[in-house]
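Working notes, beginning with the structure itself.
Every protein chain of the complex appears in place save one, which is left out.
Here is chain A:
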Amino acid sequence: MGFKAGVTSLGSILCICLIIFLFFSGCTDEREEKTQVRVLAAGSLLLPFEQIEKRFEEKYPETDVLVEGHGSIQCIRQVTDLNRQFDIVAVADDSLIPILMYRPMPKSEKNWTDSHELFGRTEMVLAYTNKSAYAGEISTENWYEILMKPDVRFGCANPVLDASGYRAIMVLALADRFYNRTDILDTIYTGQFSPGIPVRMDELVTQILLPDVMKPSSRKVTIRDGSIFLLSLLQTGGIDYALEYRCVAEGENLKYISLPDAINLGNTSYADNYKSAVVDLNFKRFSTIDLTRIGAPIVYAVCIPALAEHPEEARVFIAELTGDNSDVLGMPYPI
């Protein structure tokens, strides 16, 4: 092969190897040199978290925040069912963390987490644009009458996939009680499926029993997997109105109608009233979560999973969430 022996050539070879090693070492991602804080966040938090991530990384340049978005239940499942390691889980429904994470990990006496912190609240609003039908007429007083008009198209997220989807149905159920009507929920939503979605109503509770496939039979109501698709339809005129979180509507610079506190799921003093709206999912999309969702104030919560790799950095990031975020677009209101 013609190798030339000798101390000098061996030295040269060692130098070449060192150079190769150093060269290839450069392939490792620069991110690996920083402390990666891995965050799971509900879809409605992605816009504000993008801004907080930037601010946090400027403040702590040795950290690299990696945010991954899912529906709230899916966020938790990434940790509990799929065994993925994250430092922070932030969800749009505070009740989910005790239900799904205050449970022991497999082959361990420790829970997935033992505490969580509330860091934001929001309410349901009716989002629309200047192009929406009756945009010039709609108000906090007549919003449900506008939505009930046959030529108005209404949208909400799939209640099976997105908490804002079942919360939209709860708002309509609460509206029937608040306005002393019996036709709001039926005309706008449940009556737009074939067969119609069964609703059981008594003095205390309105219970909506959802079908296993959420497919409307008319163009009156449109259901999409997540808010992002509804917002896109709103902007393009595919729908006229959508029930959305206020922080999402504000984050997207959409016009919106505020709804009365008694029905908007945003005021804790109405918590008992909200309980009268109950949505039953017809199938268990996940075996770990109950089929019944009961109306409650919308509160965002965050926790550090027991297996977090960087719990200290996670605590610092959570402090950032609970601090002053008044300049962060789309951030839920502080508790």
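Operating definition for what follows: contacts are C-beta pairs under 8 Å (C-beta built on N, C-alpha and C of every residue); 3 or more make two chains touch, one makes a residue touch a chain; residues count from 1.
Following the convention adopted for this analysis, contacts and distances are computed from a predicted model.
J.: For the chain that's not shown, choose its UniProt protein name out of "V/A-type H+-transporting ATPase subunit K", "Molybdopterin-binding oxidoreductase", "Universal stress protein" or "Phosphoribosylformylglycinamidine synthase subunit PurS".
T.: The record for the missing subunit names the protein "Molybdopterin-binding oxidoreductase".
J.: Check each of A:G71, A:G120 or A:G266 against the chain that is not shown and name the one that touches it.
T.: Once the missing chain is taken into account, the touching residue is A:G71.
J.: Given the contact definition stated above, which residue among A:R121, A:R224, A:R246 or A:R293 touches the chain not shown here?
T.: Touches the omitted chain: A:R224.
J.: With the full complex in mind, choose from A:E117, A:D162 or A:E244 the residue touching the hidden chain.
T.: Looking across A:E117, A:D162 or A:E244, the contact with the absent chain belongs to A:D162.
J.: Please identify, in ascending order, the residues of chain A that touch the omitted chain?
T.: 1, 3-6, 9-10, 13-14, 16-18, 20-21, 23-25, 27-28, 43, 46, 69-71, 74, 77, 81-82, 158, 161-162, 212-213, 215, 224-226, 228-229, 232-233, 236, 238, 283-288
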